Structures are given as C-alpha cells and as structure tokens.
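A single protein chain has been omitted; all remaining protein chains appear in their positions.
Read from first to last, the chains carry the letters A, B and C; within each, the first residue is number 1.
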Amino acid sequence: MSSELSHVVRLDKVEKWFGPTVALQGIQLQVHCGEFVVLLGRNGAGKSTLLRIIARLAKPNAGQVEVCGLSLNQEAEQVRHRLGFVGHQSFLYRNLTARENLRFFSKLYGIEDAEVKIQAALDQVNLQASADREVKGFSRGMQQRLAIARATLHQPELLLLDEPFTGLDWEASEILSHWLEQFIRNRGTILMVTHDLEHGLGHVSRWVFLDRGKVRREMKGNVQSIRDEYRNFLKEGRREIS
Amino acid sequence: MKFLNQAGAILWKDLLNEYRTRDALTSMLLFGLLVILTFHFAFEPDSLETQKFAPGLLWTTFIFAGLLGLNRAFASERENEALQGLLLAPVNWGAIFLGKMLANLLFMLLAETAILGCFAIFFNLSLGAKIGWLLLIVPLGTLGFASVGTILAAISMNTRMSDVMLPLLLLPVALPAAIGSVEATAAAFSDPPGAALAFWLKFLVVFDVIFITVPLLLFDFVLEE
Amino acid sequence: MNFLFAAYTAIWIVLSWYLFSLSRRQKRVENELTRMEAKIKESLK
Partner (left out) sequence: MRSLNWLLFPTLLLILISLYCIFIYAPTESSMGEVQRIFYFHVPSAWTGFLGIFLVFFCSILFLIKNDRAWDIRAAAAAEVGAIFTTMVLISGPLWAKPIWGIYWTWDAKLTSLFVLWLIYLGYLLLRRLLESPIQRARLSAVFGIIGAIDVPIVYMSNRWWRTQHPQPVMGGGESSGLEPSMLFTFLLSLTAFTFLFFLLWRMRCRIEESADRLEALHRELNTRLQEGK
C-alpha cells in the first residue's frame, strides 16, 4: 500500500512561535515507512502544534517539512492525498447522516466508485446500522469511529492522530486500537500524539519525548518498558521549571 | 474539471445542511417581512408613493436580509468545527469560495423572491410587465453582494464580533452594487423603461466580474491558518 | 472668516493629536526595549 520511501515524514530545524511564546524550537524528526511513532509530553509541550504543521494546518516560522518526499509548500495538494488526520474534533457535519458525510468527503478527495468504498468503510468501523442516521445523534465513540472512516477513505499512507482516545468508552477504544493494528499491518505509517499510556499502544515502534518545544529523548520498546521512564521524564521537566 | 466537482460538492453539502435546518432561509424571510412592516408604519405609502420609493425600499430589504444569510455562510463549518476538515482535503480553496458563493447566492435569491412577493402584496404594487426586467436585475445585483460577501464573511469569521464586522466591511465595498441595482430597478419601474437601465445593467455585470475573479485569486490566503 | 479659522484649527488638532500619540507610543516601546535589553544582559551573567 505504501511506496518504498526511506522516510515518510522529515522535519528539519522546525521553529514555531506565537508572538512572544515559543512553541517549537529546532525540531529534528524522522518517521520511516511502516513505523508507529508516538509523541509523548505534557500539555503545552508543542505536540499538537507539531502535528498540525505536518498536517499542513499550520505553517512553521522556520525550517523544512517533508511528507512522503514532497515539500509541504510546493506540492501541498499531493501531500494531502497521502495524509489522514484524526483530532479532537471529528470534522463531521452533525445535520448530515454518516453516509452523506462520507459521500461529501469522497467527492472532495475525488474518490472513484465512492459508494462501494463508503459502505466498506462503514462496515469496518461497524457503523452500518446507523449509516443513515444524522451524526448529531451519535455518541462520542461513534463519531470518533466515523472520523477514522473519513480520515482513511482515500487510503492515506500516513495517519496523524491527535489524542484520538480521549473521551472514548471501552468498546470504541478497542475498535480504534484493533483498527490501528490493521493499518500498521498493511505497511501504513502512524504518528500519534498522546499523554495517556493506556490505549492502543500495542504496536508502537518508537517513542519521542517532547518538552518545552524540543525533542528531548527518543526510545524504543513496548509500553511497559517506557512507562516509568516517561514518569520521571515528566518529574524532571517539572523540577527544571520551578 | 475537478475544481467544479469540488465546488459542486460544497454547494451540495450546504444545500443539504440548509435543507435539514432551514435556519438561514427562515431568518432572512422573517427579517424581510419585519422590514416591510416597519416601512409600512414609517412611511404609510399609498401606491403612488411606493412606486417611487419601491426600488430603494426593496433593495434595502434585500441587502440586510442578504447580510443575515452571509453571516451564516460559514456557520456550518464554525459550529461543527469542520473548517480544518476542508483544509485537510486536497481542494483548491477557490472551489470552496465558488461553492459557498453559489450556496449564498441561491439562499439570497430564494429569500428575495419571497420578499418581492410580500412587497407586491402588502404595498399592492403592480409588478406586471416589470417582472421580466427584475428577473435580470435581481440576480445580477445579488451576485455582486454574494461574491464580495462570501470572501468578507470568510475574513470576518475569524474575528470575535463577526456579525458586526461583516456589515462594516461589506456595505462600503458593495455600495456600487447597491447603487447599480437601485438605479436599474428605478429605471425598470418607470413606464417606458428608462435609458439608464441598459447602462446600469452593464455596470452590474462589470462589478460582478471584478468581484468574482479577485476573491477567487485571494481566497487561498483567507483560509490559511 | 471664522469658518476658515475653525477648519484650520480642527485640522491641526487632528494632526497634533496623532503626532503626540505616535511619539508617546514610540517612547513607550523604546523604554520597554531598553528595560528588556538590561534584563537579557542580567540573565546572561
């Protein structure tokens, strides 16, 4: 599903500030094809800003950003074809039904034989039953599953997730984690931002610790092995500030 | 070709969204009726006077009802926090402008036909022969407002007081469209349609062309973060 | 005659108010700048 590319995401000395406050400083980051990278850090460490810059929702004040080998400024449109984004908001229209939402996004992404793919996507996140109900009647979990269907309708190579598990019940988290495993198995690449370590982290290949706008440490290993490392990383950060 | 599909998709979504809620249309229509009511008590026009005032009163109602519609132009994106969803899609942002503008134009025209109807009934205005001309003048004038209005709505939605900001930005800029429309309607209403009618129609066409191309070029800068 | 005088003074009032506000803003920013530079130097020690 994904072309053999050395790196799917490359950030070179990326800076970002909002007036006097600095969000990101000198970020060097590479995500390779098929990797599941998780960005960890306290709120306000710059995780979401970094993700928004990669998703081209925000522009860096300095530095180079490349996604799938394409520079974000010149080939923005090709990049968007290869990129899926799931954030806090679901980007769904509450007055439209689930199917109408997906039909709208499939038109925007110019997807052929959309109806078949929409039906398949709805089955995958098992929302077939409420396909023709208006999204405003959906629970947070159902909305998040529909948002995933929307973000992957165009088969992106890179999936960006901004704390997707917040506010999900157990069942929705299970579906989401299972779904992420499947995406990784088909050689997809995931970059996820989170600050809780409970959900969907079975297949993470690399952890990146971010604090006060800088990449402080990168680690490999499963969730258990990095849990205490992450805890004292947070404590350390707090001591330096106070 | 993709550009038109995408604009069509946005138009389709807005029409569906409006069909489900119908809040823009109802607010515009109710507002129009309220303005007609106030005109009645403000001027107590007999049919002779209304003939003279009709173009000005009509277009004032159209403009302010249109403003209500334009304020709702990006409401579906704002309320559903879905604007970023649009920006994530590989869409030429000019297509978003075109789709939104056509949707606004359609809503304004729908509301205006209803208001025109009420106007004729309440002020027993004999439109008769003039309907033909109005079918030409009203869309042209409204197109001018819809095009400038859509880009200014996209700009003012980022400010805190967007429903105050939009009229402040739109009315001075769209003044020529208002002058053109009122003058054209006045020319159409005089028994042998006045000579100026052709002139003001041409003026409206020029205004519309300018204020569709300029926003199409500038819209990429409006939606960027 | 007094209209000339009125118009003339009105214009100069507007101009001088604007000039005054410009120089006030300029001074405020400059003081802040010097204060900030001092703070940076002190935090470097």
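General observations
Here, contacts are C-beta pairs under 8 Å (C-beta built on N, C-alpha and C of every residue); 3 or more make two chains touch, one makes a residue touch a chain.
Keep in mind that this is a model prediction, so the values were computed, not measured.
Across the whole complex, the hidden chain's contacts among the shown chains comprise A, B, C. From the options B:152, B:197 or B:216, the residue with contact to the unseen chain in the full assembly is B:152. Of the residues in chain A, those that touch the hidden partner chain are 17-22, 25, 59, 212-213, 240-241. Counting over the whole complex, chain C has residues 1, 3-4, 6-8, 10-11, 14-15, 18-19, 22-23, 25-26, 29-30, 32-33, 36-37, 39-40, 43-44 touching the chain that is not drawn.
Even with one chain removed from view, chain B keeps its contact list with that chain: residues 148, 151-152, 155-156, 158-161, 165, 168-169, 171-173, 175-176, 179-180, 183, 196, 199, 203, 207, 210-211, 214-215, 218, 221-222, 224-225.
Note that in this section only the chains that are shown with their structure count from here on.
Centroids built from CA atoms put chain C at 49 Å from chain A.
Chain centres here are Cα averages; for chain B and chain C they lie 43 Å apart.
In chain A, no residue touches at least two other chains. Those residues of chain A that touch chain B in the complex are listed here as 52, 55-59, 77-78, 80-81, 83, 85, 87, 89, 91-96, 100, 104-105, 107-110, 134, 150. Note for the complex: chain B touches chain A at residues 2, 5-6, 8-10, 12-13, 16-17, 20-21, 76, 79-82, 84-92, 224-225.
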